[in-house]
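A single protein chain has been omitted; all remaining protein chains appear in their positions.
For subunit A:
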Amino acid sequence: MSALCVDVRGLRVRMPGADGADRVLVSGVDLALAPGESLAIVGESGSGKSLTARSLLALLPAGLVAEGHVEVAGTLISDPRLARPLHGRRIALLMQDPFTMLNPLRRVGAQLADGMPRAVRRDRRRRREEVARRLEEVGLSPEVADRYPIQLSGGMRQRVGIAAALVSDPEVLVADEPTTALDVTTQREILRLVRRIQHDRGMSFVMITHDLRVAFSMCERVMVMYAGRMLEVGPTAQIQAEPRHPYTAALLDAEPPVDERLASLPAPPGSVPAHDEVADRCPFADRCAHVTTVCTAGPPPLLEVGAGHVSACARIRELGPLRRDRGEAAAPPAPVSAGDRALLRVTGLGKSFHGAAAPALDAVDLLVARGETVGLVGESGSGKTTLARCVVGLETPTAGTIELSGRTFSSWDDLDGGEARRLRGVVQMVFQDPYSSLHPVRSVGATLADSLAAFGRPHGASDVAALLELVGLTPAHARRRPAALSGGERQRVAIARALAPEPELLVCDESVSALDVSVQAQVLDLLARLVRELDMALLFVTHDLAVVRQATQRVYVLRGGRCVEAGSTSQVLDAPTHPYTQELLDAVPREDRNWLS
């Protein structure tokens, strides 16, 4: 046993409730990690991947209990207190959000030094040298030590986080979605850095991610989790070439490709269930294309399907290797419409925020024709969201004009009440986070009825039901509150709300980036259908080039408040002319390891 760095058998995480009503969140997880080995735990939200990772350090959120055999660096953690001496020295955790992971009130150098031995901490010169050495390992200059976290970019903060996690030279590094909160180009840099350090130090590495492509490019083995259970574990090369669980295959297929536009994204219906709802059968049965009575008769056993490769699909032997199905390629998108059918024409738009060094938007031109789908791509700070907010009147531009549905104005503030109301019915917005964009205590039906009433439309129960059906929900959803809905359902409600005045232009601000990949595929398909059926135009703001490929006909690439490239989506993505567009394309995760080299 001592040959393993991490040895977990029969891990179970539960939440003890009042009067013995426990909720189980994770069960039956086995995990073994040899020194220097790397493992990726992949799953959507609710899969239990983060809880599994936290269990390795006995750092579960308050109210949760881990059970089972958890052994790290030869120490059996039967009680959370036993894990404390291991923290930092044997096993370290890198967290998801670099913006919240560091103490905001402590300078970077002091935070790094906090993890160092007392002798180093007390000796000023040694401390400064050691801090500088650690910063250098993650590619930062020594001056960073004197900064506060708030003075650093997201990527720099994550580098500081890596340095802090490694300050006591642990044998195992657990990284929980270390790049999810970062821009795409930064993500690639950070992943490269982590992989280089892991190789140099010969550390064992557990990486939690929702992105199979990232998992494949970073780790030797992959574990796929779903609804708190392990569905498939195996060597990366085998799973990549031949997934042996239908869920793994579905997850791979649902990822929108960046190099090709598909007629529709193959996505399993529904969303991830809770562990206890599916404890007595295959958790994926309800969404699986291959389901039979065997799948719902009982929990499927783990079957050996290759060397070091197991699958929890009861039918995997008869199904044989699962072919990866990329879906059908779509016909090339319709030619770009002529300018005389312009619905939205933005000319020379600028926006400077008070006290900011550079303008957020600098003389941007944009055109959306009736019925056209247009993408607005860029990283954080590119001005893409500011532009979208200026268009719908949530932000007041400082230069330029907006022409919307035949009316030209420099900002929404100049419009009189009647005109503003009419135009609000023409353009509507769907926000990124469906958890905060819906009123938490109003039922879905009440929210939608409000929106209908605000535009003087009939707002009875049948009108609400019609809206819900339009976005693929049922009239029964009207009685629920947002908290009772899944992320995908909430985003559908947010879309239904935007559709209430029958807008001619729908502005989507990163509307699928907070969603799980299978749900993202569903919502992208929904938007494509709505655009077709309602003859609506779509302005899609996103950082994700694959989403742009699937959802738009034309695209604008923004950087630092300026438009650096524009054109038909296929042209821009197939043959980019601006180096920044090429950089963005290179940063899209690919399954091969070369992506990171």
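Criterion: contacts are C-beta pairs under 8 Å (C-beta built on N, C-alpha and C of every residue); 3 or more make two chains touch, one makes a residue touch a chain; residues count from 1.
Assume contacts and distances are computed from a predicted model.
Of the names listed as "Oxidoreductase", "Electron transfer flavoprotein subunit alpha/FixB family protein", "Cytochrome bc1 complex cytochrome c subunit" or "ABC transporter permease", the one that matches the UniProt record for the absent chain is "ABC transporter permease".
For the chain left out of this panel, the touching residue among A:Arg12, A:Arg106, A:Arg457 or A:Arg593 is A:Arg106. Touching the chain that is not shown, out of A:Ala34, A:Leu76 or A:Ile150: A:Ile150 (per the contact rule at the top). The hidden chain makes contact, of the residues A:Leu93, A:Val493, A:Val548 or A:Val588, with A:Leu93. Although one chain is not drawn, the whole complex shows that of A:Gly115, A:Gly488 or A:Pro589 it is A:Gly115 that touches it.
Checked against the full complex, the one of A:Val29, A:Val131 or A:Ala164 touching the unshown chain is A:Ala164.
Within the complete assembly, residues 57, 59, 61-62, 84-89, 92-93, 95-97, 100-106, 114-115, 148, 150, 161, 164-165, 167-168, 354-355 of subunit A touch the chain that is not shown.
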